[in-house]
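Report on one structure; see the data block that follows.
Only one protein chain is missing; all other protein chains are in place.
Moving on to subunit A:
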Amino acid sequence: MPKSRKILLVDDSPLVLKIIGQALEKDGFHCLKAGNVPEAMAHLKNEIPDLILSDYQMPDIDGFAFRQSLMAIAEYRNIPFMFLTSIADHDRMREGMDMEVIDYIIKDTPIALVISKINNFLNSIRERHERTIQELSTVATALNLYSIPQDAPAVNGFDIHFWHRSYQNYPGGDFIDLITIDDQYTFIILGDVMGKKWGAWFFSFGYLSYIRAAVRLCVSEGDLSTKSIMQKINSVIYHDPVVSGLLSTLSLIMINADKISYTGAGDLPLLYYNKAEGMLHKISSAGLLLGVSKDGGFDEQVFTLQPGDQLLMVTDGMIDKQTERGKKTDLKGFENELTRHLGKADSFTDMKENGFLNEIAREQIDDCSLIFIQKK
């Protein structure tokens, strides 16, 4: 199911708000109602609708002045805007056309036609949007720009899987990499660049390049410590003005035989399922977000996995969700739901195919990633 589409309806007549609002809601829209322009601006501060449908003649600030003030604010300028009017004034119409108004709807128009106009318009925007994303993805693929690998590597003694969903088809700031050095060492990387969709996606490549270089350099120098690799990555990012303005989380794991070394930077805890105990534990790291401070305060934890033990790495998109009372970050809720799927021979397949991961994708408000590691 696509997410409910939001319309901001602005009209000084409570009756119009009620009638059109009800019709829109009946058709599956989420309708924000404002009786005047200040109320509409207050709504916009909290959420950006898919479309604004505004009356034309209103006391104090009229529809044109409203449109003009939106045009002056970069964040609001591109919200599709339709006038709802009872006056078919040609001169005023032309004036409106100069303000990039999408359409005019005369208030006498049958409501079913209004809804159909809105639906057609939003569908055409969605199609155009999807086409653009598709074209950009094609370019990124042609340039070999991946922030998520194609396949998980085969590592002796382990089953490794990953799962990633972008948010509303936008590439996001999450990045995953799996680096196999030789038969002995495999590095698993999960990070999340905090920032805007495209910006975060672009910078995730910059981060990944630093991380790959740091891993290779440390290994070639015989320095097989996740803490020291993390310190090197952090130091470069801290000093580099190009990437230091953006921040990123990072979980870095090194697998060597049955031993796991882990260092984290501002990341969510690893979730470790101990098969013998039948319990889920959290393994938290001490490090700060990459690039925040010069030394980062990193630690390194080394532990051994026994056959059947499972280890999960997640980004915040997995635990943020939309609830009836608003958005919420809920690690505990995620752990509770996750536990039901752990401890099985086919836990990952179970999560993937029996709806758990798809349910998270449905509720998501950010891109989300999960890496699943199981000791055979």
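One rule holds for everything that comes next: a contact is a pair of C-beta atoms (placed from the backbone, for glycine too) under 8 Å apart; a residue touches a chain by one contact, two chains touch by 3 or more; residues count from 1.
In the analysis below, contacts and distances are computed from a predicted model.
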item	value
Which of "Anti-sigma B factor antagonist", "3-isopropylmalate dehydratase large subunit", "ABC transporter ATP-binding protein" or "Cytochrome b/b6 domain-containing protein" matches, in UniProt, the chain that is not displayed	"Anti-sigma B factor antagonist"
Among A:L8, A:L270 or A:L288, the residue in touch with the chain that has been omitted	A:L288
Residues belonging to subunit A that touch the chain removed from view	45-48, 75, 173, 192, 194-197, 200, 244-247, 249, 266-269, 286-289, 292-293, 297, 316, 320, 325-329, 331, 365-366
